[in-house]
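And then chain A:
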Amino acid sequence: MLTVRGLYVSYGEHPVLRGVDLDAAGGEVVAVLGPNGCGKTTLLRAITGGVAYGAGEITIDGASVRGMTASALAKRVAVVTQGAVLPEGFTALEVALMGRTPHLRLLQSEGRRDLQIVQAAMERADCWQLRDRRVEELSGGERQRVVISRALAQEPELLLLDEPTSHLDLQHQVDTFRLLRELCVERRLAAVAVVHDLTLAAMFSDRMALLADGRIEATGAPVDVLRAEIIERVYGIAVRVLAHPDTGRPVVVPEAPAVAGEARGRRAGAAP
Partner candidate 1 sequence: MTHNWTSRLVTLLAAGMLLSAACSSGAKSNSKVPPAFSDNPTTISGISTVAPYPVAVARSDGKPLSIAQAPARIVSLSPGATEIIYAIGAEATLAAVDKNADSPDAAKSFPTKVDAFEPNIEAIAALKPDLVIVASDTGGIVAKLDELKIPVFYVDIDKSVKTIDDIFVQISLLGRVTGKTEKADALVASLGERRKKVELAVRDIVDSSATKVYHELDETFYSASAGTFVGDIYRILHMKNIAGDGGGVAYPQLTQEAILAANPGLIVLADESFGVTVDSVKARPGWSAIDAVKNGQILGVDPSIVSRPGPRIIDALEAIAKGAYPDRFK
Partner candidate 2 sequence: MQLARPRATALAPARAPALMTWRALAPTYALALAATVAVALFAVSWGTVHIAPLTTLSILIGHLPFVSTGEHSATTEAIIWQVRAPRVLLAGLVGATLAYSGAAYQGVFRNPLAEPYLIGVASGAAVGATLIIISPLFVAAWIISPLPPAAFAGALSAVALAYGLARTAGRVGTASLILSGVAVSSMCTSLVTYLMLTYNTRTLAILTWLLGGFNTASWQKVAISAPYMIAGGALILPFARLLNVMQLDEDEARQLGVNVERIKLGVLGLASLATAAAVSVSGLIGFVGLIVPHAVRMIWGPDYRRLLPLSACFGASFLILADVVARSIDPGYEVPIGVVTALIGAPFFLYLLRRQNRASEGRA
């Protein structure tokens, strides 16, 4: 579905991504992890055409992203970011309907079919009952569901999510990722999600890619990527990797320091 090969991106003189490869197939959730500043967001932006890239190939379903118009791209890729700013005064339905934009011509208004698609998306994301509420009145979790339904309304093949739950409470985090998984399976979507919480990512992703310093350090199933030595090398913090009692998936916990304030091998500037 999504294929990224040898992607190089630099901001001016400063290289951010140095030859990144990534794959995501329909029906699977791929989590992209890594410390701050390693280029995760840049990777997503390159896929959506938000940032220019020097060398590399990005294809969606075989078609190269480079040549695509924004409109064509928007019909295939939908983005969900964290804490999206929603304009005041619009209702949840009106915002979700904006997801139909790539499918409408200039003078065309949303029609009945568009409404059906959006309604289905909102019902699936469990926010249809919020449809007449103004978005500024909604809670963080509710807004995120509206944004997800907007993304679904685009009828994409690929979903990109940039830390979609970092600002939400635990329940909403779990709900969001569960929904994501279900959608991917139901609609054969490919999803690439940048996540901070390693354990949460392990719980819901099929594969993971660990990004560090502009390069992929490790890729594969969660249990293969989330190993103590890899995490320590990349994040500079000592951890213990346990197995979830029910699923067997990795659960990552930081090691307790022997003495308070003592940190072994802490990499300068990196935060866990």
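Everything that follows uses one rule, which is that contacts are C-beta pairs under 8 Å (C-beta built on N, C-alpha and C of every residue); 3 or more make two chains touch, one makes a residue touch a chain; residues count from 1.
The candidate set was assembled so that all candidates are chains of the complex that A comes from, given by their letters.
In this text, all values refer to a predicted model and were calculated from it rather than measured experimentally.
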Candidate from 1 or 2 that touches chain A, complex-wide: 2
Interfacial residue positions of chain A with respect to candidate 2 in the complex: 48-50, 69-75, 77-79, 81, 84-90, 93-94, 98-99, 101-102, 104, 106-107, 109-112, 114-115, 131-134, 137, 154
